[in-house]
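Shown here: the complex without one of its protein chains, the others still in place.
Per-chain residue numbering starts at 1, and chain names A and B are given in the order in which the chains are listed.
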Amino acid sequence: MAELTPPSEPLAIVVNRSNPLDNLSSAELHTIFLGGRGYWTNGRRITLVMREPGEPERKTILRDVCGMDEEQFKTHFLRGLYTGEILVSPKILATPSGVRKFIFNVPGAIGYLRISDVDATVKVVRLNELLPEDKGYRLHVQNQAVN
Amino acid sequence: MRGLLKFGIKVRAFYRAPIWRRILNFVSRHNAIILLLTVCCGATTIGTFVVRDMREANIEAEEIYTRSVHGLQRIGELQYYTQETRRATLYALTTSDSNFQVEYADQSRAADQRVKDGIAEYARQGEQPAEKDLANRLTIDWEKYLSVRDEVLASILEGSTKEAVSLDLSKGVPAFELVRQDLNEVKGLYEQDAARRQANLVTVSRSSTSRLIGFLCFTFLLSIAAVWAIQRSRVLSTVQLAKLQMEFVASVSHELRTPLSVLRSAADNLADGLVEGKTALRRYGAILQHQSRSMGELVDQILLFASTEDGKNRYSLRPLEVTPIIESIRADTETLVKEAGFTLDPIIEPDLPLAVGDRTGIMQCLHNLIGNAVKYGGDADKRIVLRVDTAPLERGSDRELRIAVSDHGMGIESSELARIFDPFYRSPRVQAVQIHGTGLGLSLAKRIAESMGGRLSVVSGLSTGSTFTLHLQIAKGQEMTMATTVSRPMSSFTR
Partner (left out) sequence: MKEYILFVEDEEELCLTLGDRLRSEGYIVDIAADGKSGAEKATTLPFDLIILDVMLPHRSGFDICTDIRRAGLATPILFLTARGQTAEKVIGLKLGADDYLTKPFDTLELMARIEALLRRAPNKLEAAQVRTPVQYHFGKIALDVRRSIVTRNSEPVKLTAREFGLLRYFAEHQGVTLTRDELLQEVWGHRSGTFTRTVDMHVASLRQKLEPSPKNPEMIVTVPGIGYRFMH
């Protein structure tokens, strides 16, 4: 039996609409998502918005952006908070709508959403000058395999 | 008409009582009904006013209520949702779970949207500039608060609770206070509006009440006046009639006593043997005849008057030849006319049609008229003209037969023309020159004329004389054919 390739969806990086940010490089994204940066250029505190562990979007970010697994991610942040390097731990939202609402309400928030979950309440940021629907966009979330 | 013009008539009037007199008669006869109608009309008018004013007041009151209720509702809603906006925001402080926090954020936004809607609705509905002004201010103030709230929310969601709280305290609270004050002002405006409308209502109702009272008073006074006037006129007419009747009694008694005294004196003389000789006896005999006949006529007249009081028609009407009747009347009144030194000239139009009437009635009527002509014919020109002709009626193409008796005596004043036909009425002028009379003659003549389907009219000028005309209907079918004076089979009925 031939299996359909589970579709993969681009994963958009979204920020609050008031955020002047337009583009992030992979390196910058990596730094931000590891809590390495505290504030945006407009002075707003950077608040990281994550999904719950186990969610495919989180897995994608951890693997493709942070290059860590859950344990490593957790340890990283614990150490960082303890040392004071990291100011605040990421916020965890259960649903895509939660993510949207959070980002909508918090000017300095940054998070990620499947492209199909994106709506007008959040702003999509280019990654390496590429929009999620562009060819060559390198962040994709895999859907759960059947098995 | 041409003939009468010769004598220089100054006044022309027919016996139709002036309009105001007829109206007054009508009113006094049906005064109860008229009064009732007046009162009904008055009540209806008042009722209409009252109903109208009440309805207007009702509508106004309803509107006040509606506006107040709506106003209160609106304010209530605004107050609630402003509070909700704030509460939801602050509830986010109670949890660190972002999911919940985000939910609270949603609630707050939902609430603030309701507030925005409410304000927009208020702005839209506002009619006065104060309201629009206030709506603007409210919008601005709410926006100001919202921006603070957004910050607070963001802080809370970010996790900086202390910051959030201090921000809310320092900026949120005052901003919210402003909004609250604005809402109070809104309430104030509603109250003002309601108070104004109510004051209006009170004024309107007061003026309506005073109008109502005024109108009631007016109707009341009018009723009193009407009743008084009616009573007075009734009393007056009763008094008048009583006076006339008394005068009539005095007149009648005088008219009867004079011949009676002659009879008595003559009888006494005869009884006491004072009268001797054939000539003297014959003379006395003539006296007895004359006086008793005189009395008899007077009694007849009075009885006839009394019997016509009930208005029943006692005459049998049939087509008559008028010329023979004129001849009879001439013969009957010859003595009376001659003894008084008058002459009676008949002028009869040839080919007269038959008239509808009763022979006795016509005779009686003319007898009265000629008697009057003798009595009031004065001394200067002692000609009495008896003219018979036809004339067209005022309306229509029919004609009527007229028998006119004219004298050249003292005439009748125009102001008295209407009254001379009243029973018992004797003109003061006539009484002043000591002319005997009961005041019944003309009244009787008029009644007779009317019971024959005709009428009596008078034309008179002071000191030039009077002409009384008996109008009779022409027998139908006779207008075209001219009756001849040759005796016809029909005339045998009239003998």
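Going forward, a residue touches a chain if its C-beta (ideal position, glycine included) is under 8 Å from a C-beta of that chain, and two chains touch if they have at least 3 such contacts.
Just so it is clear, the model here is predicted, and its values are computed rather than measured.
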For the chain not depicted, the shown chains it touches: B
Omitted-chain contact residue, chosen from B:Glu63, B:Asp117 or B:Asp268: B:Asp268
Option touching the unshown chain, where B:Ile59, B:Ile140, B:Val235 or B:Ala250 are the choices: B:Ala250
Residue, one of B:Thr258, B:Ser328 or B:Thr390, that touches the chain absent here: B:Thr258
Residues belonging to chain B that touch the chain removed from view: 250, 253-254, 257-258, 260-266, 268-269, 272, 274-275, 280, 283-284, 287, 290-291, 433-436
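To be clear about the criterion, only the chains that are shown with their structure count from here on.
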Approximate Å spacing (C-alpha centroids) for the pair chain A, chain B: 100
Chain A-touching residues of chain B, taken from the complex the two chains share: 98-99, 101-102, 105-106, 150, 153-154, 157-160
Touch list for chain A against partner chain B, complex: 45, 47, 49, 88, 91-95, 98, 101-102, 105-109
